[in-house]
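Omission of a single protein chain aside, the complex is shown with its protein chains in their original locations.
Then we have subunit A:
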Amino acid sequence: MPAGFDPSRRLPDFFANPGTSSFTQFLSLNAPELLPGRRPLPPGYSADMAPHATTVVSIVCAGGVVMAGDRRATAGNLIASRDIEKVHPADPYSLVGMAGTAGVGIELIKLFQVELEHYEKIEGAMLSLDGKANRLAALVRNNLGAAMQGLAVVPIFAGVDLAATDPAKVGRIFSFDVAGGLYEETGYDGIGSGSLFAKSALKKRYRPGLSVDEAVTLGVEALYDAADDDTATGGPDLTRKIYPVVMSATTEGTRRHTDEEVGAIAEAVVARRMENIGG
C-alpha cells in the first residue's frame, strides 16, 4: 500500500488516531517491510555478500563540526565503488556518515533523514541534538540481528547544538556501536576500517578551536593517513579527480564543500607528503 491510504472506502486508522511523531514507528505499524532490520535473513554469515564502505572522520571546529569520508567501497579484495558517498546531511544542522555494509548504511541514513524531517513537520519543532542522536541509536539497534549475520553498519553523527550556551560546545560528535550504544566523543572521532590510522593522525594534530578550513584540511590529511595503511580506504584520486566528501555544519546550516575546494586541499596534502611522507 505505497500510497499510505487505504483504497477501500473505510478510513485508515491513522487518520483517526493522532499516532506518533516518529516516521520509523509509523512504518513499523503500517509498512514494516520498508524498515531495515525487519527482513528475515537466511541463516549463516553473509558479510562478504555486499560491498563495504569504510572510513569517515568527524572533527569539532569553532562554531560547528566537519565530517569527511573517503570514496571507496570494497567487496572482498575488489573495489566495488570509487565514488561512493558516505557523508550526508541529516537535517539543516547535523551530519551523518556510515561505515559497514553500504546498502544497509545508505538505507539507514535515508530513513534517519526522513525521521528527522518528519518529526519537525509533525511537531512544528526540531528535535534536540541529543534527541536526534538517540533516534539514530534506536535505528542501529533495530539492525542488530542483521549485524550479527555480517550486515553490520555503524554510523557517526555530528551536529550543531542550537541550545548550547558555551560556544566551545556548539559542535558535538556522537559515535555508536553495533548494538546501538551511543557515546559522545570529545574533539574528533572516526569510524570504519581505516579509522584506527585516521584517529592516530587526528590525535597528534587536533587542537580545540580549529577554524572550519583548518578542520577540513585536518580531515583530508587523516583520510590520507588512513588510505596509506588500510587497503579498504581510498586516498584522493588525483587522476580521476575523485576527492573525499567533506561537509560542515554550523549555525548557518550544512554545506558540502565543493570538489574544487576539496581538490585543492587534497592536492596540497599530497604535495606536502611528497616532501615528508609522514606528514
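Basically, a contact is a pair of C-beta atoms (placed from the backbone, for glycine too) under 8 Å apart; a residue touches a chain by one contact, two chains touch by 3 or more; residues count from 1.
As a working rule, contacts and distances are computed from a predicted model.
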If you look up the hidden chain in UniProt, what protein name do you find among "Branched-chain amino acid ABC transporter permease", "Proteasome subunit alpha", "Glycine cleavage system H protein" or "proton-translocating NAD(P)(+) transhydrogenase"? "Proteasome subunit alpha"
By the document's definition of touch, the residue of A:A53, A:M67, A:L111 or A:V153 touching the omitted chain is A:L111
Contacting the left-out chain in the complete assembly, out of A:A62, A:A75 or A:M126: A:M126
Residue ranges of subunit A at the interface with the undisplayed chain: 2-5, 9-12, 14-16, 18-19, 23, 26-27, 30-31, 34, 92-93, 110-111, 114, 117-118, 121-122, 124-126, 162, 251-253
